Structure formats: C-alpha cells, structure tokens
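The complex appears here without one of its protein chains, the remainder shown in place.
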Amino acid sequence: MATTVHEPPQIDPRRLPRQRQSGNGDWGNLRPSDGNVRVALEYSPPPSSTAIWVVLFAVTMMFAAFSSALIVRKGSSLDWQGFALPSILYFNTLVLIVSSLTLEVARRRVTTFMGGGIQVENPTRWLYVTLFLGLLFVAGQYVAWSQLRAEGLYLATNPSSSFFYLLTVTHALHVLGGLGGLLYVIRKLNRSALRRNQLVATARYWHFMGLLWVYLLLLLWMKL
Amino acid sequence: MAKFFAITIIIIAIASAIPILRHTWAPPEDISTHGALIDEQLSETMAEAGISFLAAQFVLAFFIWKFSNPAPDAKLKNFPGGAKGLVIAAFLVVGIEVMALGIFGAKAWANVYLTPPAADAMPIQVQAGQFAFYFRYPGPDGKFGATHPELINEGQQNYYGLDPEHDVDARDDIVAAEMAIPVNKEIHLLMHSKDVGHSFYVRELRVQQDFVPGLDVSLHFTATKVGKYEIVCTQLCGLGHYNMKAYLEVLSQQDFDDWMKKETAMQ
Partner (left out) sequence: MHDVAAHAAHHAPPTSFIRKHVFSLDHKVIGKQYYALALVAAFVGMFLSWFMRIHLAWNDTAIPGLQLLSKTGAPGGVMTPEYYLQLMTMHGTIMVFFVLTTAPFAAFGNYFLPIQVGAEDMPFPHFNMMSFWVTFVAFLVLMSSFILGDGPTLGGWTQYAPLNAVGSVAGPGQGLGVVLWATSIGLFCVGQLLGSLNFITTTLDLRVKGMSLMRLPLTAWAWFITSCMGLTAFAVLMPACILVILDHVAGTSFFVASNLVINDQVQPHSGGSTLLWQHLFWFFGHPEVYIAIVPGLGIVSHILITNMRKPMLSHRTLIYSMGALAVLSYMVYGHHMFVSGMNPFSSLAFSFPTLVITIPSTIVVLVQVFSLYGSKLRINSASLFSLGFISMFVAGGVSGFFLAQPSIDIMLHATYFVVGHFHMVMGVAAMFGIFAGTYFWFPKMTGRMMNETLGKAHFWLSFVGAYCIFMPFHYLGLAGNVRRYSSFVDDFLQPLIPVHRFITVAALLTGAAQLIFLYNLIHSRFWGKLAPNDNPWEATSLEWSTATPPPFDNFGGKHPVVYHDPYQYGVQSSVGDYVMQTSPEQVKTESDEQ
C-alpha cells in the first residue's frame, strides 16, 4: 500500500501572463477590460490565438481537398483544355502581398501604441489601407472573372475553367471573411477595446490568405 | 442481476458461434481456381476472430460475475501486470495475428489481382447498365468492334452501340444476355459501364469487382465446375438494383461450342 502525495497545483510559468512582453500570441490588453481579470483568463492563453490555427487548419484541409480533386480530375481526363491566366491576377497578387505588409505595419504600431511608450500616430490608418487593398484584390479578381467570361470561359465550359472559378471564388470568399475580421478590429480599436490577440489572429488569417493565394496561383499556373 | 447478465453474455456468445461452427450459412462451394486461397484465408480469419470474440466475451462475463456486488470488506485490486502487460499482449498477440493474416491475405489478393491473364485467355466483354448485364464475344475474328455511345439503342437491341455497317470487326461480334464460358478455360473479362457504377459478383466464383464509369477494368478467372450460377450487381445503381442479375453458364467445351453456334446463328 503506497501512499500517493498529491502535489499542490503547479502553475506552469509559461501560462502566467506575460504582460510586458510584446510580440505574437501574448495577451496583453490595450486596457484592462474592467480591472477584474478573471481566473480562467489568468491561466489560459486567449482562445482566439488557438482558434485561428484551428481555422487555418480547416481552410487548409478544404483547399487540399480541392487541389487533390484538381490533380485527380486532370490526370483522369482527356477533355482538359488549358487557358492562359488573365494577367490581372499577377497585379492582384502584388496587391495582396502589399496588404500583408501594411497590416504588419499596423500590427507593430498597435503594439507600440499599446505599450504606452512613445506616442505614435493612430494605427487605424494602416488598417484602413489594408482594408482598401483587400477590397482592391477582390475587385481585381472580379475583373479577372469578367475577362474570362468575355472570352467565353464559364464555370461549366471546361474542367480547367471549373476549377479556376471554384478555387478563386472560394479564396475570394475567404478574403472577404478576412475583411470582416479587419472591420471588427478597426471598430474595436476605435472604441479602445481591442485585445492584441484579436489583431494577431486577424493578421495571421490575412497573411495566410496571401500565402494561400500564392499557392493557388502556382497551382493554377502549373496545372491549367 | 450481474450474474444473470454474465450468463446472458455467455449464452449469446455461444449461440452466435454455433451457426458458424455448423456452417449453417456458409459461402457456396467454390468453383474457381483462385478461390481456394481465399476460402482458406476466410477460415483462418474466422478461427482467429472467433477465438478473440469468444475469449473477450467470456472474460468480460467472468469479471462481471466475479466483481459485482462485492462484500463490504472487499479490497480493490489491480490486474497483475497492469496496463503494460495488456499493451504488450495486444502488440504481440493481436499485432502478430493480424500481420500474419495481412501477409497471407496479400498472397490470396495478389493471386487474383496482381497476375496478368494468360496469353490464350478468352476475352469476353461485359457491359453493365441500368439494370442488366450484356456480354460480348469477339466472334471468329477475335476482335471487338468499336463502340459508339450515341448508337446505343435498347429498342433495336444495339446494347453496345455497334456499327456493323461501317465496322468490319463489329459484324461478327456476339452479344448475349447471359454469360456462357467453357469450363477450365481462363476468361479475361473486360468490364465496361454504360451509365453509373455497378458491380460484378459471382459468389461461387469468388469474384467481385466494381464497374467504374469512364474507366475500363479487367479481371481474369477460371471456372472449374460445370453449372449455372448467378451474376448479381452489388453496387447500388438505381431503382432496379435488386433485380439486376444475369446467369453464368459454365459449360463443357463441347456444349460451349454448340452454344456459340446457336448464338452466332441468332445474331
């Protein structure tokens, strides 16, 4: 008969609030929400930084399914007719990459802004620039679809055009979701109620949309 | 209550095993050259699965019998060896068991699917459509005529969409609604689906293979026993699925030649 002595609960130091540290994933607030930090929060990282990885994983799986469908469908068919990608896509790519950069600038400014150090200009402006670039990207995609339609390439014209529309439209819808996230962040920032992890999560999602787009462009460029 | 439960488990376990041991509902007798390996594999697996099933149910029943309603002064005990022993047992016993099954089973599988058909195997094409099979023999020239989907017309009995007027190869093709094959002769079955997914299943032949629309699959087998067997569709293909069947006639070479003459005359 052995005796088990139960350790008193250990608090993992990694779980302690890292309030003064700046950078990704920690959970300092712009301001304490009501001065009353709850215990559950005290010992947990904020769920949105975990949640965003979960979301990105699901999005990855979804596009993996579409990509494998494309590869299988192309490999098994004799009716595949390639077409040249509309050149505006390359411009759109540039827009999306630049928007990632502006969002990164905004994120850093928010960090400084929040750290209460030197007073810098309000980072909202950079968020608006990102928002504008995101909209520009979606508008650019729309132009690309119109060009293809003008060439007589519709969704059902050929498997290659089916996959083109499928992948670009699904991606554009996800980008619109990211724009919703940006609007949410801007609103919160204007009310001084933004928590940094929300911005970080939005930024991760946005960067991921950029990466995903580059991947899709490569896939379409190679396979169409 | 618990003891009654334990007894119930044991009765159910034994009752479940009886029809298996008595072969009440056994697979029909094998008539193929490759089937013996499969049957052997099946009975090996049955033995191992059956022993695992009975052993697990008996142990479960025994523990329920023994350890429910304990005396008030009973002491808790742990199974000697603990979880470590069980994990090792699972890896050693079950792991080796299933790996052995897998390796021997792979042999039976390879015997059917990873061997090429013999050079002199007799080619027969089977086309599955909602809800019938049609079989095509190449005729004396040994060549199948080209098929033209747009010419398929069931009313005119052009099930394959052949074009005998322009296509010499198609003129002597024989299309039949039942499949006749000579005994002890390897058959190379070319499988084509006209519309949706179907499957070709002959229990006695130990053959089951799906038709894949857009992809022609082939299969080869040798029947060793004269008789009439059922070919059924096992891939859900629509409302008439339950009634989609044909007959496989395994004939002696003499009977087969006669059958062939009769069919040729009918075309």
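By written order: A and B. Residues from 1 in each chain.
Rule of thumb we're sticking to: a residue touches a chain if its C-beta (ideal position, glycine included) is under 8 Å from a C-beta of that chain, and two chains touch if they have at least 3 such contacts.
Small disclaimer: the values here were computed from a predicted structure and weren't measured.
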Contact with the hidden chain (one of B:33, B:184, B:208 or B:224): B:208
Touching the unshown chain, subunit B contributes residues 1-2, 5, 8-9, 12, 16, 19-20, 24-28, 37-38, 41-42, 45-46, 48-50, 52-53, 56-57, 59-60, 63-64, 67-70, 74-79, 82-84, 86-87, 89-91, 94-95, 98-99, 101-102, 105-106, 108-110, 112-114, 129-130, 149-150, 152-155, 161, 193-197, 199, 201, 203, 206-215, 217, 230, 232, 234-243, 245
The missing chain sits against subunit A at residues 1-6, 8-9, 11-12, 33, 38-48, 50-52, 54-55, 57-59, 61-62, 64-66, 68-69, 72-73, 76-80, 155-156, 159, 162, 166, 181, 184-185, 188, 193, 195, 197-198, 201-202
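One rule holds in what follows: only the chains that are shown with their structure count from here on.
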Subunit A and subunit B have mean C-alpha positions lying a whole-number Å distance apart equal to 49
